[in-house]
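For this view, one protein chain was removed and the others were kept in their places.
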Amino acid sequence: MQLGMIGLGRMGANIVRRIVRDGHTAVGFERRTEHIDQLAAELGENFQGSTELQKFVAMLETPRVVWVMIPAGATGAVIDSVAELLDPGDIIIDGGNSRYHEDIARAAALRPKGIHYVDIGTSGGVFGLDRGFCLMIGGEDETVGYLDPLLKSIAPGVEAAPRTPGRTGTPSTAEQGYLHCGPAGAGHFVKMVHNGIEYGAMAAYAEGLNILYQANVGNESDAEHSAEVTPLEHPEYYRYDIDVPEVTEVWRRGSVVASWLLDLTAAELHADPNLDTFTGRVSDSGEGRWTVDAAIDEGVPTPVLAAALFQRFASRGNAVYADKLLSAMRQAFGGHHELPKG
Amino acid sequence: MQLGMIGLGRMGANIVRRIVRDGHTAVGFERRTEHIDQLAAELGENFQGSTELQKFVAMLETPRVVWVMIPAGATGAVIDSVAELLDPGDIIIDGGNSRYHEDIARAAALRPKGIHYVDIGTSGGVFGLDRGFCLMIGGEDETVGYLDPLLKSIAPGVEAAPRTPGRTGTPSTAEQGYLHCGPAGAGHFVKMVHNGIEYGAMAAYAEGLNILYQANVGNESDAEHSAEVTPLEHPEYYRYDIDVPEVTEVWRRGSVVASWLLDLTAAELHADPNLDTFTGRVSDSGEGRWTVDAAIDEGVPTPVLAAALFQRFASRGNAVYADKLLSAMRQAFGGHHELPKG
Amino acid sequence: MQLGMIGLGRMGANIVRRIVRDGHTAVGFERRTEHIDQLAAELGENFQGSTELQKFVAMLETPRVVWVMIPAGATGAVIDSVAELLDPGDIIIDGGNSRYHEDIARAAALRPKGIHYVDIGTSGGVFGLDRGFCLMIGGEDETVGYLDPLLKSIAPGVEAAPRTPGRTGTPSTAEQGYLHCGPAGAGHFVKMVHNGIEYGAMAAYAEGLNILYQANVGNESDAEHSAEVTPLEHPEYYRYDIDVPEVTEVWRRGSVVASWLLDLTAAELHADPNLDTFTGRVSDSGEGRWTVDAAIDEGVPTPVLAAALFQRFASRGNAVYADKLLSAMRQAFGGHHELPKG
Partner (left out) sequence: MQLGMIGLGRMGANIVRRIVRDGHTAVGFERRTEHIDQLAAELGENFQGSTELQKFVAMLETPRVVWVMIPAGATGAVIDSVAELLDPGDIIIDGGNSRYHEDIARAAALRPKGIHYVDIGTSGGVFGLDRGFCLMIGGEDETVGYLDPLLKSIAPGVEAAPRTPGRTGTPSTAEQGYLHCGPAGAGHFVKMVHNGIEYGAMAAYAEGLNILYQANVGNESDAEHSAEVTPLEHPEYYRYDIDVPEVTEVWRRGSVVASWLLDLTAAELHADPNLDTFTGRVSDSGEGRWTVDAAIDEGVPTPVLAAALFQRFASRGNAVYADKLLSAMRQAFGGHHELPKG
């Protein structure tokens, strides 16, 4: 089967590599010639590319399958451009990080032209080439069914994890690492929630490890400690010098919190035990926010996911005004003066 | 009636002032002579003081009433010292910010000596002299009853607030601003929870006002904004320049969030509209922590009170290690690099 | 000055009463004749009303001032209808609980017709008639300035609270209880955040009082307690029977948490000490949700406001599926069985 890929950045290129490895062919569009040349050198006759959209479309067999894999901000305009060049029966896939609201609108806009729209949330990050990409898919049954050979090649495959107890017979596509989640937008909806969970789980590790990291506060001199806060009732309980990198390593085997995120954390802490290369300003990329927005719309309580999101906001200094207000109130009712920064 | 006060700092001195104004007499103990002299000059023959504990005790009529009003850290030792000098039937009051656990222990330790112990949580801060102090009291019925004339003089009185609809007849002591809450520790327990609520309410104002303060983020250039986070979907919704000090002022009259804390906030914002005299490092003084500890022991969910407490911890930089971990994980799975600080 | 009021429910009628009391006149539109008759009987010649929109408009002097005070869901359609009947220079006020997004759209839609649009967030609830309404206003400078006599009459007035220390000279409008917050939408934006703060402050009280209410868990038999959770390490710390209604009363005078919300809570607890008339299903009416949405858009951390919102969702049973998942996981890794409901 043939796949057309718009955007040969890391993610797009790796998806192309996975399908070609599995016997399919690919056509690429990308403005940066070197990305096309690199893939052509690697993949030989099974790949061809162009820096011109019209030529790219012309290289595709019908019904054309066009996967758009570019930053979310640019996706809408590119889909509009390519849709102009397509014919009824062709398929456009948005594999990026669009908000699912846009999928619903785009599918509706393309439907009168006979163009089928599929949204795919793609997880796997920089490891996807080897590990495979977990695919969450939204769109019409028939269209998604048509794409099955490609999706199967991109996904990790059933052997990527032990089979869930009780599952027998032919593995479902979910067991192979890809799932048709529902109509337009369902793929990005599920991916959005996936990332929301990711924020929460990341924060759980970060908070817990921070407790271990500061488990020696009982060794600080009382004077130092009590200047700003109430003195520790039991300093003798906080005199541990925990080797946090080794703790993350030991938890990787046999513990309840073993996970891929923990594997990555252990690797980072092994490479940079004190995390000196980081400042602690944590970005957020949309999905975490949209997840909480959706929870609020649905009336579903998500205190953990929201707390994880707010922690990131605060890490970038966005709580400072609120903190100043707290200090001002304390001064007003109690005459408490702020202490200078350590 | 006569009151002995140990500690003539702002709070102790103002309590003395209130009872003398109301026709009682007071004896003070304090190491700093100038504090004694100041009160003696103000209050004349109704006040006498000493810098020696033994002399102080000797000046008291029996049964002696000794109110200890010093920093929580020093309270235990002073109570031990003074108890040595007292007789059966005398009364010791801890009016400071002790943890109620200590009240339970102290009351039990003094009981065999026939000394009565009363714990009083005192709210009112720097305004207590004029406004009166709200008193939350723990101890034996008879002892607390005996102290009633003094407590009534210290408390704000029924006219300090409009009477609650439905309350008729002789006002209860609660309506006068003092309440016997239960046996030893009950006073500090209720005061502790009072402060926990205070933390939560303060945070509610601070967070909301922060939203108003940053209501113009839609005016930032997109480039600036999107470098670190997802671009605003609707920048046109965030182009307000809200006058936060005036908003706090308008809410003081007729709104549901009118409160004494809001009064204070409006005053602070009037004096320093941009809060330039503050850095945003917020101290915490014990009660907020103990409140959450108690909630956890009881199995009572307190997400708001705990979030308010954690916000203060984070304001002092205690989340930085956790934040670095988040950045490290993001780099690991997504190749995301941290952006340099603004 | 004359005011036209669409909607003579509790809020609309009380606003009419306040302005007429202050020397203005009013015209009302309302489908329920009895509401019109009631006001006419009360207010005499200074009020007239109609059940027909066209007649209502005809009764108004130009430039017409039309205040729409009806449920948010119906506001848009009514504004569209009345705008059809107005002339350039007339003014429409939305005094209800619309989302500020709609104000921005409506102001823009009415501008080409020369109709001025003003949004007013109104706080004061059932007490507004006597206490006055706190008004947060969005719109053009000139239009809001034109309405000043009416706004002044509706607002509580400067005497409703002690003047903030440091404020001198002629009181600002904020000191009188009304504030022009910015262009279209600014009034409802500030009101929205006001309600968000209200949610947070309410939750702070509710959580703290819940700790007091359950301060006797140490009296439960161990067996009872430990069946489901870890036994209390110090049951002796939780043997208080706190009179929660009296505690809310005592805090009303002299304490840091004194507030109007506390006044109301004390009144409710006096009338129904165990809150037996309530089930604990807490509604939410939009503003709390929109506040958190705005915070997320701005990147402002609001852990307290969000926790307060989520608590309401959970009170209506919306967390049950999540809770079942937790039980399922516990069973899976630890063989823990759920205990039957008490």
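Labels A, B and C are assigned to the chains in the order they are written; within every chain, residues are numbered from 1.
Operating definition for what follows: a contact is a pair of C-beta atoms (placed from the backbone, for glycine too) under 8 Å apart; a residue touches a chain by one contact, two chains touch by 3 or more.
Quantities reported herein were computed from a predicted structural model and do not represent experimental measurements.
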Given that one chain is not shown, which residue among C:D37, C:E61, C:D148 or C:E338 touches it? C:E338
Would you mind spotting which of A:L8, A:V78 or A:M136 touches the chain that isn't drawn? A:M136
In the complete complex, which positions of chain B touch the hidden chain? 256, 289, 292-293, 296-303, 306-307, 309-311, 313-314, 316, 318-319, 322, 333
Using the touch rule from the top, list residues of chain C that touch the missing partner. 10, 72-73, 99, 125-127, 202-203, 205-207, 209-210, 213-214, 226, 228-231, 233, 260-261, 264-265, 267-269, 272, 275, 278-286, 289, 303, 307, 311-312, 314-336, 338-342
Touching residues of chain A against the unshown chain: what are they? 100-101, 104, 123-125, 128, 131-136, 155-158, 160-162, 164-167, 172-179, 181-183, 185-186, 189-190, 193-201, 203-205, 207-212, 214-215, 217, 229, 232-234, 236-238, 240-243, 246-247, 249-263, 266-267, 270-271, 291, 294-295, 297-305, 307-308, 310-311
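As a working rule, only the chains that are shown with their structure count from here on.
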At the place where copies chain A and chain C touch, is the share of residue numbers found on both sides over half (same) or under half (different)? same
Averaged over CA atoms, how far is the centre of chain B from the centre of chain C? Could you give it in whole Å? 28
What parts of chain C, by residue number, touch at least two of the other chains? 256, 297-303, 307, 310-311
